[in-house]
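Omission of a single protein chain aside, the complex is shown with its protein chains in their original locations.
Now for chain A:
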Amino acid sequence: MTSIRLAVVRILVVSMLLTLGARLYFLQVLDQDKLVQTANRQQTREVVLAAPRGAVVDDRGRPLVTNRTSLVVSVNRSELLTEPDKGAGVLQRLSKLIKVPAAELERRITPCARDVPRPCWNGSPYQPVPVVTDTTPSVVLTIAERQELYPGVRAESQTLRQYPYGSLAAHSLGYTGPVNQDELDAAERAGGTDLHLNAQIGRSGLEKTYDADLRGTDGVRYVTVDNRGTVLGTQRETSPERGNTLVTSLDRDVQKIADKALATEIAKRRTQTDKEGRRYVAPSGAAVVMDPRTGRVIALSTTPTYDPTVFVGGISRAELARLTDGDAGTPLVSRAVSGQFAPGSTFKLSTTAAEVMSGRAPLNGRYACPGTLQVGNRTKDNYEGIGIPGTIDLRIALAKSCDTIYYAFAQTDWYSDEARVEAGQKAAETLQRMARAFGFGREPGLDVPSGEQTAGRIVDRGFKKARWDANKSTYCADARRGYPEVTDGSRRAFLTQLAAENCSDGWRFRVGDAADLSIGQGETTVSPLQLAVAYSALVNGGVVWEPRLGRAILDPSGRVVREIRPKVRGKVPVTAEVLNYIRASLAFTPENGASGSAAFAGFPLDKVLIGGKTGTAEVFGKQDTSWFASWAPANGQARYVVVAMVEQAGLGAQAAAPVTRAIYEGIFGLNGKKAAFPGGRAPTTVPKVTGDKAAGG
């Protein structure tokens, strides 16, 4: 009896111990892999050792973008949310420490979403959000020493982008920003590159185009952590590799000269009045300096501009609003590359080439230049309705910028094309074809992101038809409706008739459209850069470049990783004879008496001969756009093409031409100015720059 009962107890005890043993065996041997993985996951953290981003330097190796180290306090929101009070206490303490209101901190770390007001966090929701940069060492110490009071808050030294010359070449250089979750996910899908949570990536300009070169390779330190994330030790680490240096063809000095010239002339122009007595608005302007022989861009200047420093460590809501405010002239947008404006008479380069090459306007022909010309059912004027008596050749037509000659050409072209269309043939569209050959109507292919350069617009039959197809229902509906909301009777009638015309005939490429196109008016738009590319073709024997800002990529030791070469997009279908003729016609020789030469009074044209074409583009409801497209030297191989544009500033000779004049004086060192390029010649070799010296950080 007793022994049976004891046996029961024994069996019970043995089975309990066996159960424990079996379970232990299961966990430590059979199920072990999974648990060890979990253990590794929770005890190991990756600490990204950010690679210093490569510098951007100019054609002589002078830094345009560098790095600096800054003490940055960042907050990891996902860690805060694991606190019992969702991190409210931590933010309160941090707020007192860094003297930023807690509500503001809260907003800054909240991930951006549809209903979230700015400033919000644009990066990955799992990454620490920098809430304050350039804090003091004492703040860093406080946070580091009292981690239990500041869970999820980190204070460390980071490298930040630095712009030694502020706004200089801001639009070309672009800016960086924190990587976002979509990009991280995409990188992961692409096979897990070196893109880490804290990465800063190029968001605009050269920073974006050459991001892969500049970024370098982040190092990773695998550390062992405890249950609160406190680092216990390092398991292994890979060192960060500094990013490569981008050498550009931008020249700091020429860029400065262009910026200054543009700003000076705009300021001056704003004090002057047009013929109706109104002050010139001159809200914006641009200047392009490029080497027509190589397709390299030496300066891209835009006014208004901005200092990319505002993007460092996160841009504030107010700053971003200011940069994108239309009333403030949207300083974020590069007028030189993204701006599109009617080119006016500067476009006659393309028209002249087209008419000569098509045989419509032989070089030895003489043409009437009346004050007005009947085009279709409208009368179109020369500038201010003044003609030139008798007949003139194309040289005078270009130099004096006679419009009616071109109207006549365009009108004849148009009738021929209409006849072809009637006969079931394709329209020749000579003007448009030549315009495209010169690079108009398509993106110039500059090495900045595609969205940051405009294609401009060259209107043809296909374009009008496509637009009409897309919009005709709106036109027709408006025509039927008759604009009842417009109170002014005559305006209502005008709008209604316009809508009715668009509804029935909006698809038509009319003779007036052709005439407008021939002198760069109407719906024709180009960017200053496109014009520079076209004039480069004029002076380099017809080569149309895909221009480049990047010159070479250097590794941190200064070795050339690769050279960046402008691509030849094509050659304009214009003979050397015709190009020579146009060049000669536009050179500022005394016999030409070119329309822009007034702006070069006192300029030593005997030393450096300038060639150029003014443009004065009419814009509906605004003052004229002032253009000047030029090159130098015009006696010999042209080394520079300079294009300037000032919006709402009147005659090309009065605002844009003085800008280019100041740039040439700076480049060549004329009229007492120090030459930006020794001997007026841009450097031809890649400078040697080592990464640490250039980029710092």
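Throughout what follows, a residue touches a chain if its C-beta (ideal position, glycine included) is under 8 Å from a C-beta of that chain, and two chains touch if they have at least 3 such contacts; residues count from 1.
Going forward, contacts and distances are computed from a predicted model.
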| item | value |
| --- | --- |
| The complex's invisible chain, by UniProt name, from "Putative ABC transport system ATP-binding protein", "Peptidoglycan glycosyltransferase RodA", "Hydrogenase-4 component B" or "Nuclease SbcCD subunit C" | "Peptidoglycan glycosyltransferase RodA" |
| Hidden partner chain, touching residue among A:232, A:267 or A:561 | A:232 |
| Options A:29, A:113, A:423 or A:470, residue touching the unrepresented chain | A:29 |
| Contacts of chain A with the absent chain, listed as residue ranges | 1-3, 5-6, 8-10, 12-14, 16-17, 19-21, 23-25, 27-29, 31-32, 34-36, 38-39, 42-43, 82, 224-228, 230, 232 |
